[in-house]
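Presenting subunit A:
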Amino acid sequence: MTAMKKIEENLRKEAKRLLEGGEVSVVLAYGRGYDENHPMPFAARTVEDVDSLVFNEYCTFNLARYLPKYPPKTKIAVAVKAADSRAVVQLIQEEKVRREDLVILGIPVTGMKDQKTGEVIDNKTTCNMANPVLYDILLGDEIHGFKGGSPYDVLAELEGMDHDARMAFWKKEFEKCIRCFACRKACPMCYCDPCFMDASRPRWADKSPTPDGHLMYHLTRFYHLAGRCIDCGECSRACPVDIPLYLFHKKLAKECEDMFQQAAGMKIEDKPAMVNYGNQDSDEMLK
Partner candidate 1 sequence: MSTAVTPYLEMSQAIADAGGEAFRKCYQCGTCTGTCPWSPITHFNIRKLMRLSQLGFDGIEDLMWGCSTCKFCVDRCPRGVEIIDLVRSVRSVYAGGGLLPPPLRAFVGSLTARGNPWTGDAPKRNDWAQDKYPLFAEGKEYLYWTCCTVCYDPRNVLVAKATAEILEKSGLSWGLPGTDAQCCGESVRKVGDLDLFEKLKNNNLGIFSATGAKKIITISPHCLATFKQEYGEDYEVIHFSELLADLIKSGKVTPTKDAGGLKVTYHDPCYLGRHSGIYDAPREVLSALPGVELVEMDRIREQSMCCGGGGGGLWVERAKGERLSDLRIEEALSTGATVLATACPYCIAMLEDSVRTMNAEDKIKVKDLTELFLESLEG
Partner candidate 2 sequence: MDFEPKILGIACNWCTYTGADLAGTTRLKYPQNVRTVRVMCSSRINPSFIIRAFQLGADGVLVGGCHPGDCHYGTGNLYARRKLAVTKKILEFAGMEPKRFRVEWISASEGKKYAEVVEEFTNDVKALGPQTKFKIRKD
């Protein structure tokens, strides 16, 4: 039996147990899509629903995204891969969910694949960790000795460019934007409703998809995710026009780790970095 199959089996078993015992009222996991290679997020609410749960290498979605949608105090079991678990931790830090309301079903896994391209997802677009950082039940065997490279290796090229070239790069990328907001829909940390972009007062940028509005939208969104992005890469996979948003998020994650000595979503005791300050902060960060 493959590791994935074993995870799927365990997922069904645990989901069934949790729902039967009334420990949770919903299990957030994956269900079948229009074919094997396109599974979908799926919320199992009954024991019968459990049979529809699946897990395979295409189950990329970050289910933490749905946690803030449930009314407070709802008991939820959520299936999380490594990055997804960091999202859960970050949400706990931000008090959007309570630890005691969650049963975290951890999935240690590598070699997930992009639904669109079928390519293996690696350190280029994600944080590239194998094991969840927080879980109650592990659905597979912990993975040891996995080394997939630093999640920030991919930045070298852009960091090496001069400013003009970087501007040209982003200008070209942002011009593709159709303002469909798939990025913020996919993002586990984008839970603002309404989003700043939807506000009429103040009007931060054009509502229609103009390049100037794109710049304001994306840069502000990057800012809002700074110190919070857990590098799951979902925004970029969701993007229909393939803007490499992950690059900017990664860059800010890297800088924030350097400046604030804290990575997003690693410890539930941490305070969110951007609404905090530290005694070791220095003006060096402004240089």
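Candidates were picked such that all candidates are chains of the complex that A comes from, given by their letters.
In this section, a residue touches a chain if its C-beta (ideal position, glycine included) is under 8 Å from a C-beta of that chain, and two chains touch if they have at least 3 such contacts; residues count from 1.
What you are looking at is a predicted structure, and each value in this text was computed from that prediction instead of being measured.
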Using the contact rule from the top, which of the candidates 1 or 2 touches subunit A in this complex? 2
List the residues on subunit A that touch candidate 2 in their complex, please. 158, 163-171, 196, 204, 212, 215-216, 219-220, 222-223, 226-227, 248, 251-252, 255-256, 259-260, 273-277, 281, 283, 285-286
